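Here it is, the structure, as structure tokens.
Removed from the display is one protein chain of the complex; every other protein chain stays in position.
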Amino acid sequence: MTALDELEIRVWRGAADGHYQVFRAPRRANQTVLDVVSWIQREADPSLSYRFACRVGVCGSCAMTVNGKPRWTCRTHITKVAKDGRLTIAPLRNLPVIRDLACDMAPFFEKWRRARGRFEAAISRDDPLVPISPDSLERRAADAAVECINCAVCHAACDVVGWRPDYLGPAALNRAWVAWNDLRDRDRSAVLRAANAGAGCGNCHSHQSCAEHCPVEINPTRSIAGLKRAGLLALLRGSL
Amino acid sequence: MISAARNHPGYWAFLLHRLSGLALVFFLPVHFWVLGTALDEAAFTGFFAWTAHPLVKLGEWALVMLLAVHLTGGVRLLILEFLPWSEGQKARIAASFGLALLVGAAFALGLV
Amino acid sequence: MSDIRTEQTDILIIGAGGAGLFAALHAHRANPGLSITVAVKGLLGKCGCTRMVQGGYNVALAAEDSIERHFMDTIVGGKWLPRQDLAWRLVTGAVERIRELENELGCYFDRNPDGTLHQKAFAGQSFDRTVHKGDLTGIEIVNRLAEQVWARDIRRMEEHRALALIPAADGSALAGVLFVDMRSGGFVLVRARAVLLAAGGGPTMYRYHTPSGDKSCDGMALALRAGLALRDMEMVQFHPTGLLAGPDTRMTGTVLEEGLRGSGGYLLNGAGARFMFDYHAHGERATRDIVSRAIYQEMREGRTTPLGGVYIEMKHLGPDFVAEKFKGMVKRCADCGFDLAGGRVEVVPTAHYMMGGIEFEEDCRTALPGLFVAGEDAGGVHGANRLGGNGVANSTVYGGIAGDEMAAFVARGAAFHDPDMATAESAVAAALRPFARPAGGLYRLRERLDNLMWDKVGISREAKDLAAALDELDALAAELEDTGIGGEGRAFNLTWHDWLNLENLLLVSKSIALAALAREDSRGAHYRSDFPDAGRLEDSAFTAVSMDPDGRLALEMKPVSFSIVKPGESLIEDEAGAPPETAQG
Partner (left out) sequence: MSVRLFLAQRLTALILAPLVLVHLGVIIYAVRSGLSAEEILGRTRGSLGWALFYGGFAVAVAAHGAIGLRTVILEWGGLRPGLATAVAWAAALILLALGLRGVWAVTAGGGL
């Protein structure tokens, strides 16, 4: 048992072949996991590496594995994860570890690119804005998926990403789903082709670990299902 | 220990679906082979004598369960993938498993 | 020293917020053959404050609104201190930029039922002109920008911190920028024909502040050391309602959105009494500066909550309504353990934005040939106050202009210059100083800076405090010299970077205190209890701080030129050009 006013934290140190190191930190009334990590770096071991930026859940930089689950640490209150005063903090799964708690996110964003997770313009700044009904089917589908903070929590939660490292993964496919639903896009079928390619949505087994862990309540399972459906229809029509 | 990130109904359902599918892949050839013995009716009948053993009965029940679990889970997945999305996926997981249990129970009732 | 690696790129961009990313895309579009490099302290698209924009983006689109109106609101809101040509460029550029964001980058801004862009009200404006995506507008903008950059042949140097601007050996221009690769700790000198400084300011030297953790006024500090002048530095905007959760958490200081007050939320002091009507007829709905000052006054007089702030209370509007209308805020508070919908949450004013910055021209040029600046690092657009919604407009409009202009600058034959290696070597030596000092209380020093700025150079200022603050800042700088960091190794050493952050914050804090001492009137965000009047608008002057070669800061007051409209006049017929004092947040 740890004392009530103390936390016992096992923290991953080193790169992929690292180890856990145990720290003790004071428990406070208002304290997030990120605060605990910061306390360790400031007061116990100045060499601890980790990453954060906004500290309010918008930048998606601070995700780590906390007691086995991928989470945003800046918005995870200690009371939610460490009722018994114990924490195990590790870097995110499924990404190369740079050092301690910081991962290299380049492969994650490379998948985003490969999934055609972006807009391709048909018109320019010289044209008037396109009217879009907020109630249209496509717009509602996009709205439900667009507020992704690209934190890679879902990518870390998804076992298929672990099993097939080239699988595009929930976040990139979720972004592709938004692009597919954007009627302003110049070449939506390119989105469908990218998302249905070998490493694409056909690999998803609907584990729903992504939706389960997404901190902003996006449901990539739903988006991926939408891409599978659209892909299948296109294939049957011979337009994929 | 399974990782905490996997401990939720969606993942259990996946595991069950995969394991049942895998088991079916290994069992079905055996099942087909047994049916093939019907080419020689005596052997086929002899086989059925053997099925009276309780352990074998348990095995049969398990196989029906496998098929039922994989069927209901598979249909759930097909609906998830190809019909418009609906919330309440956890309820569906529970329902598909419940349905499979019903099939299993019906079979077991006939078995004893 | 031999361990400085040298690289070369046509256009180098420091920072990847709205300004940096727009600059990269515009320069690339102007000439895809250019080699363009974006160097950023964090990950591209995942740091800086543009991403944190909640409220939205001001742009005059509606038929009844006009550019002139937006301009007048900006000038009057800025208490006649903005540089008018810059403000004009902002409001006209915003119209094009919003179409670019929608049509070319695919931003999904909220719509009206008829399909047109939804524009909401934001305090201090005469028209509802703020384009937004829910209350997470910044994520939408930066994600869409970052995707485009990832997809193009634009080089990224992520987790690279700019350490110093390196002039040409002959002093004629900028030759490049010295970086430290934060992951390895190695030094890199990137030579470029044109450099954009877009590190985004960020008043993180106050006990309570909103900007992201990567911001520490590096760009302004670099510019000062390179001999450039900073204007309007006394103008630090405070947001009235930052979350107050005690000193042990990074949540403290983060913004609770303006709409809470706008839609009827109460502010209560420690005794549970509403107090805003004692200060202003508009009560809680008064503008940011007035509410911030009122809260500060309650705090000064000791009527505080347990953690030393005031309460915001929403429950009289109906907890269910609040939970529905302010879903994001309610969830954020709940994550931190507070019940916004049904209880009280402690809040405190929090340092939000720096109106001041590097002096620059309409085409983003600075006094140093080869160096361009845009975004929150640049000064003069907003004067004494920034309208909510003009910040992201500023960074995106001027970022785009900078990209175009840098490409044109290169096309006109801008050359690479031989870098002054002595400056680079001494910058490396300077950066390595803390490794040679015994480990010490770095974070105690940081706390002392935060408290000093809050107490003496904060919401309400006076000569005696400001003078004392200047002395204390010198003392803190001297203490920092003797303070080391303890962590071995330069690779991904956050403590080292915290030391470097503190060094820059100390320098820029001094320029704020100096400018605040010089401005003997009260305008917008700057309030002097010993000079509470605004002074004659016709005689408006702005402060400009620069550093002399031996490191001392000097201040100059320069007259504001009313190049488009004079105080008392307006571009709008029959109106003095005064937007209402208040509006829904």
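Per-chain numbering from 1; labels A, B and C assigned in written order.
Keep in mind that, in the parts below, a residue touches a chain if its C-beta (ideal position, glycine included) is under 8 Å from a C-beta of that chain, and two chains touch if they have at least 3 such contacts.
Remember, predicted model here, so these are calculated numbers, not experimental data.
Undergrad: Where does the absent chain make contact, in terms of the chains shown?
TA: A, B
Undergrad: Out of A:Ala63, A:Val160 or A:Leu173, which residue would touch the omitted chain in the full complex?
TA: Candidates A:Ala63, A:Val160 or A:Leu173; residue touching the omitted chain: A:Val160.
Undergrad: Residues of subunit A in contact with the chain that isn't shown?
TA: 160, 163-164, 196-198, 200, 202-203, 228, 231-232, 235, 240
Undergrad: Write the list of subunit B residues that the hidden chain touches.
TA: Subunit B touches the missing chain through residues 18, 21-22, 24-25, 28-29, 31-39, 41, 44-45, 47-48, 51, 64, 67-68, 71, 74-75, 77-78, 81-82, 103, 106-107, 109-111.
Quick note on the criterion: only the chains that are shown with their structure count from here on.
Undergrad: Between subunit A and subunit B, what is the gap in Å from one C-alpha centre to the other?
TA: A distance of 34 Å separates the two centres.
Undergrad: Between subunit A and subunit C, what distance separates the C-alpha centroids? Give it in angstrom.
TA: 27
Undergrad: Just curious, how far off is subunit C from subunit B if you go by their C-alpha centres, in Å?
TA: Result: the chain centres lie 61 Å from each other.
Undergrad: Two or more other chains touching the same residue: where does that happen in subunit A?
TA: Counting only residues that touch two or more other chains, subunit A contributes none.
Undergrad: Enumerate the residues of subunit B that touch no fewer than two other chains.
TA: Touching at least two other chains: none.
Undergrad: If we count contacts the way the header does, which residues on subunit C are in touch with subunit A in the complex?
TA: 42-43, 45-48, 51-52, 96-100, 102-106, 108, 110-117, 133-134, 136, 138-140, 143-144, 147-148, 150-151, 183, 212-214, 245-246, 248-252, 254-255, 332, 335-337, 439, 442-443, 485-489, 491-495
Undergrad: For subunit A, which residues count as touching subunit C in their complex?
TA: Interface residues on subunit A, with respect to subunit C: 28-32, 34-35, 38-39, 41-43, 45-61, 74-77, 79, 98-100, 102, 105, 109, 112-113, 117-119, 121, 123-135, 139, 142-143, 146-150, 175, 178-179, 182, 184-185.
Undergrad: Along subunit A, where are the residues that touch subunit B in the complex?
TA: Touching subunit B: residues 65, 67-70, 93, 156-157, 159, 205-209, 211-213, 219, 221-222, 225-226, 228-229, 232 of subunit A.
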